[in-house]
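In this view, the complex is presented without one of its protein chains, the others remaining in place.
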Amino acid sequence: MTKTPLQFRHNGREVALFVDGGTNLLVVLREMLGDVTPKFGCGQGGCGACTVLIDGEAHLSCLTLAETVEGRAVETLDGIKTGPNLHPLQQAFAEGFAAQCGYCTPGMLMAAKALLDRIPQPSREQVVEAISGNICRCTGYEPIINAVLAAAASRRASA
Amino acid sequence: MLELRKDIFADERDDNLNEVGKGTQRQDMLGHVTGTSTYFNDHKLQGMLHLRVVRSAQPHARLRRIDTSEAERSEGVRRIIRGSDVPRNLNTLLSLINFGKDDEPTLAVDKVRYRGEPIVAVVAETPRAAAEAAAKVRIDYEDLPAVFDVEEALKPGAPTVNETYPKNTFIYHERYDHQKLRFGDVERGLAQADHVLEQRYQMSPIEHAPVETNGSIAAPDTNGRYVVYTSTQALFFSLDTCAKILDLPSNTFHFIGGTVGGGFGGKVDTLTEPLAILAAMLTGRPVRYVLGREEEMQFGPPRGAERIYIKDGVMRDGRIVARQIRGYFDSGAYTRLSSYAVVKCAAHLPGPYTIPNVHGDIYCVFTNRTPATAMRGFGITGIDFALECQMDKLAHLIGMDPMEFRILNAYRDGDMKAHRREAKNTALIECVQVAAEKAKWPMREEFRRMSSRKDGGGARAAVPSTPRETAATRPAPAQQRTSYDRGLSSPPLEPPPPPPQSPAPSSSHGATRFSSVFGTRRR
Partner (left out) sequence: MPVTVKTFQALSEVASALSSDRAARYLGGGTLVMRDLNEGDVSMTTVVRATDRSLQTIDGSGARVRIGAGVTFARVLAERDLGFLHPAARSIGGPAVRNMGTVGGNLFAPAPFGDFTVALLALDGLVAVQGGFGLRDMPLEEFLQSRDRQAGALVVAVSCIRPASADAFRYRKISRIKPKGGSVITLAAHVPQSGGRVSGARIALGSMAPTAIRAKGVERALEGRPLDASTINAAAAAASEGTAPTDNALASAWYRREVVGVHLRRLLSGQES
């Protein structure tokens, strides 16, 4: 079986491996690199649980052919803490009860991070739009939206 | 915002609550926000194989021939599993509590009864190899007439969905094709009513659609045991079900679960574990069986569809004097938990209202649809939807405010419920009053002053005389009882619960207890 060499930055660390044809980025991250923070939910772009940032933009890793990230920077939930300190979004999600089963949480956090990196002080409407591709089934959108806004506010306060 | 109304029922509790009303952090929150909470599929085991199931393309068909020869030769295939490989290829979930007959195979052998039913499992080195081999399995179907509607399924001449229940209904107490509730004389009540309103309600199946699909990973462990990482919501229930299906003592398995990516009732059916373990046993390798999203939607069990007819007699002054209910639960092709949903529904009648004449008939019906299962309040949600729609329509019919109408008919403490149990701690009136207040819903002073603790009991505590029915009961084959745990010889069977008799004499009300599974029993 022919394998394709692949090199990219994973949470700031250079990684190199060989992938089978047709392998998606989610499988590379979870099963080859052991970063299980992105989750499989649907494999078809409907749920957002596998959301990662590629060069700073939100992408669905399950729909990303692995070799298309050659030379690019991939960021997952595993990389957003600073040392032992939670990212403001993680802090706000924890304090605001914005997770129940926790399965959509990694995708929600990455979608939210893509927003705050681009628009540090978003409106509520912009937050809703930013997570509109992410499904939460434990009925948690309101706390999630509030947590993203709280994270933005805490950054403003500490800025 | 959370608001504790301590003024209501203040005398009924100690006011020294340590947790209620205060925020407490979830113990799993840090894991959730850092992505380190471990779900079943976050385990990667050395040499793990992948299992994919070939599913029925037909809703109802005889299986003439299953040809796996080409699939067996497909690249990367380690094992093909057929129904004959499953040690005990017939089960019903609630057999663990001796309720119902084994009616569902792990892999279909002679017949398929719903679209998506598992027929063959392919175990291969990669998901792609499993998919390629699965595409090479040839199945020769002989289509049978299918039935998708609960009332069609009950008509004479309807196709038999599941041969374990030839009349397409679950059989209770070895003889009854439905659950009955009789209280007072509903015919007389309807005849005396100023208005009679009969309506039909129905709801579609509802898929839980958890973001994490059902799945499990099974692996050979030391000492001949198997470790199983699973998405199950019911760890020991799933473990015992596997012990039965695989015909092994339950201590063969070490189940690890608990962190579930959303379940809502859709992860209690032990859909994946038996095949994952069997595949691990047959290959000696770790095996993962995880549903794709389309499989989750097609094969993952939903909340079952329901159809409910309600016929009510109401007086001009707002009192409901008779309520007659006929309900049909669509169990799909197999029982799973719908038999229990029906019992819950019957137990919920006639809603939280004191009605002197109540008559309920609730059926668990088999159709060629995906088997239904538990989901948040299953058995109750659909009937409550129907009852509360009906309450609004009745209020409208007699020109009464719907909130006041509910308060008027609500249980008071001390009232006799249709199940011949005294209503206690009812509190519906207070709930309606607070809801009205929050919604700024105008309500007359006398209704604001009513209380669930006043005006109950007395004449309302009486069990009305209830006509005895002479209907001949249909004989049914003896209930199959199972004992799968090798550690025990056949345990002594409990005597079969007495069939629901005509009601106990009024002097003995309160002397029976209602078990949600076994029905009414003498204390």
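Some observations on this one:
Per-chain residue numbering starts at 1, and chain names A and B are given in the order in which the chains are listed.
The criterion applied here is as follows: a contact is a pair of C-beta atoms (placed from the backbone, for glycine too) under 8 Å apart; a residue touches a chain by one contact, two chains touch by 3 or more.
On a predicted model such as this, the values are computed, not experimentally measured, just so you know.
From the set B:P127, B:G258 or B:G377, the residue in touch with the chain omitted from the display is B:P127, counting the whole complex. The residue from B:E72, B:D221 or B:E294 that touches the chain not shown here is B:E294. For the options A:N11, A:T37 or A:T64, the residue in contact with the chain missing from this view is A:T64. In the complete complex, the hidden chain is touched by one of A:T37, A:T76 or A:N134, namely A:N134. Hidden from this view is one chain, which touches subunit A at 1-2, 4, 20-22, 24, 43-45, 48, 51, 57-60, 62-65, 67-68, 111, 114-115, 128-134. Residues of subunit B that touch the chain left out of the display are 52, 75, 126-128, 130-132, 134-135, 292-294.
In the analysis below, only the chains that are shown with their structure count from here on.
If you check the complex, the residues on subunit A that touch subunit B are 20, 22, 30-31, 34, 36-37, 39-44, 46-47, 49, 76-78, 81, 86, 90-91, 93-94, 97, 99, 101-106, 109, 135-138. Remark: subunit B residues 23, 25-26, 28-39, 41-42, 44, 126, 128, 208-213, 259-264, 290, 292-293 touch subunit A in the complex.
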